[in-house]
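Contents: one structure, followed by commentary.
A single protein chain has been omitted from the complex, and every remaining protein chain is retained in its original position.
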Amino acid sequence: MVKASILGATGYTGQELARMLLMHSQVELIGMGSNTYAGKKYSSVYPHFESALDLKCSNMQDDALFEKADVIFLALPHGLSVPYAEKALALGKKVVDLGADFRLKSADIYQKWYKTEAARPKLLGKAVYGLPELYRDEIKGTDLVANPGCYPTTAILGLAPLLKNGLIDKKSIVIDSKSGVSGAGRSLKVGSLYSEANEDFQAYGFPCHRHAPEIEQELGNLAGEEIAVTFVPHLVPMTRGMLSTIYASLVKETDTRRLEDLYREFYQDEVFVRVLPGGRQPHTKWVLGTNNCDLGVNVDERTGRVTVVSVIDNLVKGASGQAIQNMNIMCGYKEEQGLNRVALYP
Amino acid sequence: MVKASILGATGYTGQELARMLLMHSQVELIGMGSNTYAGKKYSSVYPHFESALDLKCSNMQDDALFEKADVIFLALPHGLSVPYAEKALALGKKVVDLGADFRLKSADIYQKWYKTEAARPKLLGKAVYGLPELYRDEIKGTDLVANPGCYPTTAILGLAPLLKNGLIDKKSIVIDSKSGVSGAGRSLKVGSLYSEANEDFQAYGFPCHRHAPEIEQELGNLAGEEIAVTFVPHLVPMTRGMLSTIYASLVKETDTRRLEDLYREFYQDEVFVRVLPGGRQPHTKWVLGTNNCDLGVNVDERTGRVTVVSVIDNLVKGASGQAIQNMNIMCGYKEEQGLNRVALYP
Amino acid sequence: MVKASILGATGYTGQELARMLLMHSQVELIGMGSNTYAGKKYSSVYPHFESALDLKCSNMQDDALFEKADVIFLALPHGLSVPYAEKALALGKKVVDLGADFRLKSADIYQKWYKTEAARPKLLGKAVYGLPELYRDEIKGTDLVANPGCYPTTAILGLAPLLKNGLIDKKSIVIDSKSGVSGAGRSLKVGSLYSEANEDFQAYGFPCHRHAPEIEQELGNLAGEEIAVTFVPHLVPMTRGMLSTIYASLVKETDTRRLEDLYREFYQDEVFVRVLPGGRQPHTKWVLGTNNCDLGVNVDERTGRVTVVSVIDNLVKGASGQAIQNMNIMCGYKEEQGLNRVALYP
Partner (left out) sequence: MVKASILGATGYTGQELARMLLMHSQVELIGMGSNTYAGKKYSSVYPHFESALDLKCSNMQDDALFEKADVIFLALPHGLSVPYAEKALALGKKVVDLGADFRLKSADIYQKWYKTEAARPKLLGKAVYGLPELYRDEIKGTDLVANPGCYPTTAILGLAPLLKNGLIDKKSIVIDSKSGVSGAGRSLKVGSLYSEANEDFQAYGFPCHRHAPEIEQELGNLAGEEIAVTFVPHLVPMTRGMLSTIYASLVKETDTRRLEDLYREFYQDEVFVRVLPGGRQPHTKWVLGTNNCDLGVNVDERTGRVTVVSVIDNLVKGASGQAIQNMNIMCGYKEEQGLNRVALYP
């Protein structure tokens, strides 16, 4: 049994963490850090927690958030995590950071894309990129996990079997991603209003979204050389869900059936990655509320290109669920403990 | 630990039952009855069950569905449940019927509204109306529960404190209900198409919806005399959720604060009924995926009317969740076992 | 041919006015007043006007907005219209105010509900309540029209035939209204975010919404005595559309067929009011983008109550379309000039 605090508890990923940790039989949620709502009952900010969670929000400087917890989740905007992570680590606590501050190994690249100073090399060096399917052993041995971004999770899991097996032209990768609106968070922007986002579809983030360098870092690791991708995110009129359609040119001859087998084998021990049988293509709705990543793979023989469709719930495998998966690994629990396996449907 | 079968497993309430039973630590799901899909893997009908449920659909005549199970859930269109219930009861099994066939105590009223023959009086007499907040003790002692309809659940829980306390004019009740589209089920109708139901709002079921006699039977029991209500259901462009706005004329002077206290006291021991504090009015989204019924109560002093807003997830407290709550009571488990308490949000 | 200005041009009703005036063959749109966006191209605020409207926004103090126009539309938050209306009237211009400032004949009631000072009695006395179906002749003869609220439009058109014919108990009226989210406007509120409003349904405006006194004023006029109603608005997860379900107790015996005939006769000369044939009930989608008000009427013989369903597009017949209908009457054009008759469907 571990005790957990959440800093940035009133954003969407923070409240999703709270919901899931309440369902986790090995976790007691003891602190909810929020400077905006400090002193208020959490269930007055999110009334759906009424009768289920009886904590007040605390100022994030509050020592109790750190001292009484075994695990501290940081669900903060980028650029804010470093001091909280340092404080927690100094106390010997485990930290899972859901933001971007420890994901990029290169301080220069971080500064270029995020326009703010990176963490010191020592801290950066300590952080493990928290994609369990690729870094499970490193996650076991660390106190600081950089939880991956939602877009990178779909892209990396979708491309890993191809890159590891040298099947594609590394210059040919195009990642066309689509996200539900909850990915934009709870901040007030005209574009996030119901009447604006409803019944609308758009591409955004031109010329390049901040998740591009994170994707490239990890694809580069898989390929053993630098990789540049074209990555275009889009906004879908739905609350949750993310789907990436990934295109690449094949350098070896293959077909859909063989590639499906390759993917199944690659992920055979992974409880959260599914390659759907019978040529079925994944739907975002089939993973709603779950920590699953569903994959579909197709060869377009006319053009020699492979298409991979990679699907997650952006707030679960793309954020809070993966954070709990990481915590489970760090704490020695079963990896699927407390994580839903069947989507809320329809 | 009990074993459970579902007959009518491929409708929306059937699959929601399956999802929840998989999360229930005291239940093993052993049979999925579906004549349409007999012989097919359940996860080929609903691919989101892939890797979580490895059962095939069976013909509903299949004896194993009955013999190997301790509890049998019937999630069938009205008019079909009687023979299955009889077969299960004869084998000494417990039955929860999610359809309408055992809800109405009067065979005449059943036949008038459903245009099909009612069950024999002996069977009807055995059935307990499965609203635990009103009939908990009777549910404990029976093998046949008639799980309430979704609209009646909102209406009865919303009006019970007023009727029990004789606070309203019994001729003045108007129930204006709104349901998400999943209430219409998975059958193919033009009106259920996305392009038709999306961005649309309508009233339906004129002059009278079949849930009216069920509501009137139970309100009559609460009031100790016959009651006729005006009940108008509406279709909301959302998948899940149900909200009823209930109007009645007060016969005693009171105010919002006193009524709120009355409701809190009335439901103080109920784990699934919440009267939100601070004058907050319920939202359907705050109960999504949960077995909660949220209530808001207001006195309009200008007109002497009380307004009650009553909210559930139509597929959970309005169907499958309530069925499991009933099973928990029948089997001696904790009433909230396996039932979510915090909504999937946003 | 008339020239028109819009003050408050960048709200949703302002932009809907602009769209419709561009389609109106007898109107030239010459001024777009917006203090927030003064100096900016209108098509930079709303890019869908690109290549269709080449005006810049002007400060609302700009004299040209008044002097060069024949008709001035005020699409402002309540409490702001009076000085602009006075300025325009002093110049001999026609004014249609889409806000609340001239709707209530009683300055006391206005101040009580809107917490701001009412217009001087002289100006209030000049204003005609712009519901053409009831006040066509007065609208013809005035320079100042108070365009009705969206909820009142549905309620008054729905109840007028019953009240005029003395068919209902005036104390028994309950109005349960449902509105699309665009009714909340473009201002930034958490509750208007896509992720909050989507897949949600709620009642709001307790204990009483500001449209209640407006409804009561007009129903009182129709009935010839004071009327108090219970009015509860709800928010529907769709962008446009409004439906009111109205309940009242009948004081004379009648049936659905006879009431339908009565409604058809009452509105037989009205181009924008439809009583659907064959017992069909109105859908909001059937009026999308049109200036129609669709009505359905039903008698519940079991309870002696009548149910009226009244449907509009909240931004058209509930705001900008009705404003143009009023302008057409004031300027001597055909009443339906420039107003769509067939919904955008599906």
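Odds and ends about this structure:
Order of writing sets the chain letters: A, B and C. Residues in each chain are counted from 1.
Following the convention adopted for this analysis, contacts are C-beta pairs under 8 Å (C-beta built on N, C-alpha and C of every residue); 3 or more make two chains touch, one makes a residue touch a chain.
Note that the structure is predicted; figures quoted are calculated from it, not measured.
One of A:E86, A:D200, A:E270 or A:E335 touches the chain omitted from the figure, and that residue is A:D200. If you put the hidden chain back, the residue from C:A64, C:L91 or C:V342 that touches it is C:V342. When the omitted chain is restored, the residue from A:E138, A:D176 or A:E335 that touches it is A:D176. Across B:V181, B:V232, B:L295 or B:A319, the residue that sits in touch with the chain not pictured is B:V181. Take subunit B: the residues that touch the chain left off the picture are 12, 181-182, 184, 186, 188-190, 192-199, 237-239. By the touch rule set out above, subunit A reaches the unshown chain at residues 171, 174, 176, 178, 180, 195-196, 198-204, 206-208, 228-230, 232, 234, 236-241, 243, 245, 247, 256, 279, 281-285, 288, 296, 298-303, 305, 307, 309, 346.
For subunit C, the list of residues touching the undisplayed chain reads 12, 15-16, 18-19, 22-23, 44, 46-53, 182, 186, 199, 239-240, 274, 276-278, 280, 283, 285-290, 340-346.
Everything that follows uses one rule, which is that only the chains that are shown with their structure count from here on.
After Cα superposition, the angle needed to carry subunit A onto subunit B is 180 degrees, rounded to a multiple of 5. Ranked by number of C-beta pairs in contact, the top chain pair is B-C.
Between subunit A and subunit B the centroid-to-centroid distance comes to 36 Å (mean Cα coordinates, whole Å).
As a whole-number value, the distance joining the C-alpha centres of subunit B and subunit C reads 38 Å. Touching two or more other chains at once are residues 199, 239-240, 283, 285, 288, 346 of subunit B.
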